[in-house]
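Every protein chain of the complex appears in place save one, which is left out.
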């Protein structure tokens, strides 16, 4: 399935979309670019870990709000300038949880449970009722996809200490978007390298769009089943594409494009350049093949991973060096 | 470390011992035989999945009780005859949970949490206060390793349905015993084939004894880190031994010994043969090398796994066929 | 009874396998469930996916396993993982469509007992000295708590009490415990918002559940059995008015079962005992 078909078939205005991957790794940019081109609106984005697609969707006017733990791309962009400004201005709401709390919310959904407990967030403003964003923007009790409470503190009934723990509500995305390196014809997924929160996000989603580097016969997946994490029966759309995550990386296949990321993030933070960048790299691009053509084969081949490293040790990262 | 050293160093009378593996797969018999030889008493055994070691420890007089979900070895022994009789006679107590509940109890411990929720057990006698065995035998409120309650039913506070869920207390074993096929010199463990509940049991244990088929340099483990599940820093004893799990199987290395299992289980259920069997196969055996010698290299080599199958397709399973 | 080209256990396997539809995701335990799902995959449901709690997805057995976690259980599977993913994500998270479960007792609401009971059915008993012990729940409670399920059970008198002596796996009306009292409530009210029993396949008949009362009625009786005789063996006043005789299995499906699914009689053999 192409990114255009996947977005057209599964992604609707106003949905809760979970974005898999982790900042500069396995974020399915091809899908998010397409969401901008198709003019998707009112998305409630959520993730274990954010990334550049947050900026992209915000700048494309696709976002109503974000539920997550972080607003940035680690060293590649310490804080997302456009998103953080929209949050400060109240144009995009941001519901704040911790990293582990987010994976637990997806895990609860994956387990078919209403909640899971944690000792995270206890004692902090992450559970300050004053800062309950989804209530303040009127979602609680109105939109049935959102829980009635942000959290619930209770005393453990089992042990003499009766420790207070924080219960966190399940988060069920309408659609989860993830990327795997190798996928069987029916959808069995093999993620290589660190997994972040993708398995939990996939099991949590009502629908799952899976971009991938390669499709192989399921028989091939069966040769090393311990290497596969996600069964085919929870996958709804397979989108095989080279460089589906450009400008970020796919472990063992391609590295991130540091110069592109620097340009992208700089443009996102600059009112005079943002729209121009979006025109050039999103709206005037017909499809992923056009995008790859514009990048050019020389640039792409320089990102190819060296199998001894799973990345390219000669990748030019000077855009972020001093 | 030898099984004798591992048991001597880590296993004490009265401990809570978690037994990894799954009926006829990856049960570290070498450790349990040694527990009998060292005359360990009063063990509270717990597991995600039971197996022949339950019979062995019961028959060797090592057991006070069992917390688990099952009393048997699947098709190899539909119900453990000795254990089930001891349970009926009240000589060994058996606290009853469901399969998933047991893994959740270990998972809660692994996560450092007092409990985890589930919808399992709700509506069933598994949460009937009348059948709270650990209370009836006087452990609750007396032995601080046991929870004050067997379960706790609560209403979900987050969603309009306010579903009732069952909270289950953490289970922290004093020692967990598991088996992996390949282990790094520091303890990084690679389990091949289905994992059962071993990862959760390992993280839950205060101490972990790891038997294995092979020890390799940690650098070798680093060549395929996605294949490894357990980090070295939670392993306390590495016990490398060929056929550590005989008479049961180790995926990709050796198959189960059907004739031996049939003889073992039959003897366990037969008052006239049980002690003789224990004398012959446990107490008169000096150590694991002596055990292997007694089995003989021909018998053992017939169990060797064929790598195309991960077991031996020619293994003689006629002891259980008709 | 006319001479048959099939055995009663084979009939049970064939009838149970009909509940497995193509593309379903099926949770099975060791024994009949596994045999049933395997037959379905080899006949009318080639794209069904078999889950086993040891940690496997979509195995294609070359040799039938003795255990859901032994090396044979993983042959040909597409994902090898642990029990948590199978019972938590797939069964609990409703990513499976059906479970096939065995039991020692089943009652009018499809509650199962796989664990224990008093010497005399219906009597109270001391859990520290149960009158009898069976294996216990394993994953049966977990899958019955979250999934639709079909029950396989040998047809013997003591196995069909009106109320199971110990409720291992929840049917349509289940127990709640409050202040030392037991209350019977619909499964949803107890917290079980998904799943429930679909049918009971015994060695003589098939029972299904009345949509209104949620009580099991006789839906089909096997060739050579009699609804009136069956009624005598059932612990509740079972409705037999809707019962029809089951068609005998085709020779073709029996041949597939014997020659392709279980040529070594690994499971068919054990069922005879």
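Before moving on, here are some points about what is shown:
In this document, chain identifiers A, B and C correspond to the written order of the chains, with residue numbering beginning at 1 in each.
Going forward, contacts are C-beta pairs under 8 Å (C-beta built on N, C-alpha and C of every residue); 3 or more make two chains touch, one makes a residue touch a chain.
Please read these numbers as outputs of a predicted model, since none were measured by experiment.
Of the chains displayed, those contacted by the omitted chain across the entire assembly are A, B. Considering the full assembly, A:98 is the residue among A:2, A:38 or A:98 that touches the omitted chain.
When you scan A:15, A:28 or A:120 for touch with the missing chain, the hit is A:120. Among the residues A:1, A:215 or A:252, only A:252 touches the chain that is left out of the figure.
Touch with the chain omitted from the figure is made, among A:130, A:271 or A:298, by A:130. Contact between chain A and the unshown chain involves residues 22-25, 48-49, 68-76, 78-79, 84, 87-90, 93, 96-101, 103-104, 107, 118-131, 133, 136-137, 153, 161, 163-166, 193-200, 249, 251-252, 255-256, 305, 309-311, 313, 317, 320-322.
By the touch rule set out above, chain B reaches the unshown chain at residues 109-113, 184, 186, 188, 203, 218, 221-222, 225-226, 228-234.
Simple rule for what comes next: only the chains that are shown with their structure count from here on.
Distance between chain centres (mean CA atoms), chain A to chain B: 39 Å. Annotation for chain C: residues 56, 74, 80-81, 88, 92, 146 touch two or more other chains.
Contact with two or more other chains is made by residues 111-113, 226 of chain A.
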